[in-house]
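Omission of a single protein chain aside, the complex is shown with its protein chains in their original locations.
And then chain A:
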Amino acid sequence: MNAPNPDMAAQGLNGARERLVVIGNGMAGCRAVEEILARDATRYAITIFGAEPRVNYNRIMLSPVLAGEKAFEDIIINTQEWYDANGITLVSGDAVVSIDRATCTVTSASGRVEAYDRLLIATGSEPFIIPVPGKDLEGVVAFRDLDDVDKMLAAADKGGDAVVIGGGLLGLEAAHGLSLRGMKVTVIHLMPTLMERQLDEAAGFLLKSELERRGQTILTGADTAEIIGEGGKVAGVRLKDGREIAASIVVMAVGIRPSTALAKSAGLTVERGIVVDDHMVTSDPAILSVGECVQHRGTCYGLVAPLWDMCRSLAEGATGGEAPYSGSVTSTKLKVSGIDLFSAGDFSGGEGCEDIVMRDAARGIYKRVVVKDNRLIGAVLYGDTADGSWYFDLLKREEDISDIREALIFGQAFAQGGGALADPNAAVAALSDDAEICGCNGVTKGKVVDTILGGACSLDMVRSQCKASASCGSCTGLVESLLALTLGDEVKSGPKTMCKCTSFSHDDVRRQIVEKELKAIPAVMQALTWKTPDGCASCRPALNYYLLCAWPGEYVDDQKSRFVNERMHANIQKDGTYSVVPRMWGGVTTPNELRAIADAADKYEARLVKVTGGQRIDLFGIKKEDLPAIWADLNAAGMVSGHAYGKSLRTVKTCVGSEWCRFGTQDSTGLGIKTEQMTWGSWMPHKFKIAVSGCPRNCAEATIKDFGVICVDSGYELHVGGNGGIHLRGTDLLCKVETESQALDMCAAFIQLYREQAWYLERTAPWIERVGLDYVKAQLLDDPEAVSRLAARFRYSQQFMQDDPWARRAAGEDAELHQHLAEFRPFPKPRLLENAQ
């Protein structure tokens, strides 16, 4: 390579200074110069080219400038006087357009040619613009420099609607600024949670809720199809799902790309960024590079902290010293006033990792630290970030935290309060009797201790006797400590908690979902201080059901919290194929339906066709890829999902009844069909089976069903709580009614009572054993209005449930659940890869 030997040049020709040319008057370029000057103020004659027509400023403070919290003057780092005093030539508003490594010169847009002995490339990055139609319209801006901020401010002056594409750090700061400036802001984010690279689901959810509370519209899982224009100007954004959002300005904040074009055309080694060594030297020893444009040990950075470290190494190297840069661990904060959020390190958890979670629902706090091998490896804090820097420091120093582990989550003051205090029990012991334990109910430590001494020997007894921890539950840990301190080993464990993720029982959780109007899984986990970040395979499906039941028509079902059968709307088999059972109302079918079933069995190569114990037909061995197609065929013949897979209404078995049978007293077949039509599609705590028999001979086996009807001459005997499964249980007689419509109402009311009160995975038989038949009877029969109220709630919820899931899948919903991602054929050609989509 024909670059000059920098060491030779360092001797200086005739004692003249070496010429250092810097491309980029931004944060890294100028900091590098400052660091060099601090080490050797006379070594270089420095020229800085800046594409922006201004002095160097603190780019990260553009957010407060946009928000109106700061003026441009406040964020200038180096004034013109600084350049002058240090003999630096600033060429601003003039971008460098080429580098000639043979002659060691750079040329600017205006034609200025500058020779260098050493060149520093600090061109930063460029905003990434998604290549959608309309991206070049007037009013589409990025968020990178002061000019962008000026454009946003001009748009904000006129008011109206703004769309920000991208719900990461930059996008949310832009949205915040624009909304403070009076615009109505919608944030469009591709991923399901905001700032997904920095936050876990729980923190992302809290952030979204807070921004929505402040009036922003946050659309997650939203993919931009097009920016709509009118007369060359932005008018709105169209999403791939067809939704349109009006906007007079669109801010693209979907990411950045290192600005490497100049380096690449000069022939330097460039991968994602300009490749540098540990001294920030590029593949040409005369050329250095620093900032967001570089790639060091495979990593490109997008935050300033690493740049400061890079600049120090660079300056050492450029002034004859040595301080190699070895990469940085980064942390993130969001600069939105009133929202405290911090994230650092790896919080993906898993093998050998322990999550320590603390939630304080009353104060809106979520904290999670991840510990592995007695070291802190990650932290996410929302609502209270005071300890962020302490955690970050522990993380960077890889400090052994075994001594303070118990108290780690409570923060530095607590954990470092010294030996005894690091034990939470000891810390609680040290509290005065007046100290408030339960904020919600104003219960002091003295009161809790008195309650315990008065005989409350379990968490539950404390809750019911003095109300401590009975509301939001965030003081549960403190109450447990007090129990342990006061009673030692005599503490009784309370009623079964839902699972290890919570200290609440099923009933508590259900009650609080309603009382506190919790409408999403992460909201429940936050409000009820879940001990794990995202629950487990046992609580997620339960919560999904409880929410679905509490908020019909409002709650959005969480597919990923459903067991495979309910997610795939078919029963998984031992070989991974599925069985398909179409509904056959009351067990009645037609030649047409049978033909369609037969055709489907042939077409999709069902390996077994079987009549089930529930009076319908099961097709076995269907591949997951074929499910939407077989459902489309069955739908076309008028059949819908039989929910043979669900914690839901299964079948309504009937017998032939009065229409044909010589003993039949009522139209049991007809009533069975009506019952099935009323109840199908309903999600329940467990599966639910119904049968209607035409006389006490009971051919439909109604007395081992969850709800069974025995027709008699004078009307209908209604039976509940039967189970033919693992533990055989005959039904209890609930009551007798005279008309079909009374029977249907009672059925609806009983189901709703069960839906609202049973625990998830508790069938009617064990539920009735637990609460007692008398209780169920009292709920339904004591108050003459009870049945109609419950039945009305059931019918209301059915409006939203009776929507055939097969039809939606057959029409293409959630298609990815049925498709392979791709297929990999390693042979014969190595790189043949076909994408399924």
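One rule holds in what follows: contacts are C-beta pairs under 8 Å (C-beta built on N, C-alpha and C of every residue); 3 or more make two chains touch, one makes a residue touch a chain; residues count from 1.
The working rule: contacts and distances are computed from a predicted model.
Of "Heme chaperone HemW", "Nitrite reductase small subunit NirD", "Protoheme IX farnesyltransferase" or "NAD(P)H-quinone oxidoreductase subunit 5", only "Nitrite reductase small subunit NirD" is the UniProt protein name of the chain excluded from the display.
Only one of A:Leu90, A:Met568 or A:Ala810 touches the absent chain when the whole complex is considered: A:Met568.
One of A:Glu34, A:Asp145 or A:Glu201 touches the chain omitted from the figure, and that residue is A:Glu201. Only one residue in the set A:Gly87, A:Pro192, A:Gly320 or A:Gly638 touches the chain that does not appear here, and it is A:Pro192. Within the set A:Gly535, A:Gly586, A:Gly614 or A:Gly694, the residue that contacts the chain not displayed is A:Gly535.
Contact between chain A and the absent chain runs through residues 190-193, 196-197, 200-201, 221, 223, 272, 347-351, 353, 355, 532-537, 540-541, 559-565, 567-568, 572, 574, 576, 816-817, 819-827, 830-831, 833, 835, 837.
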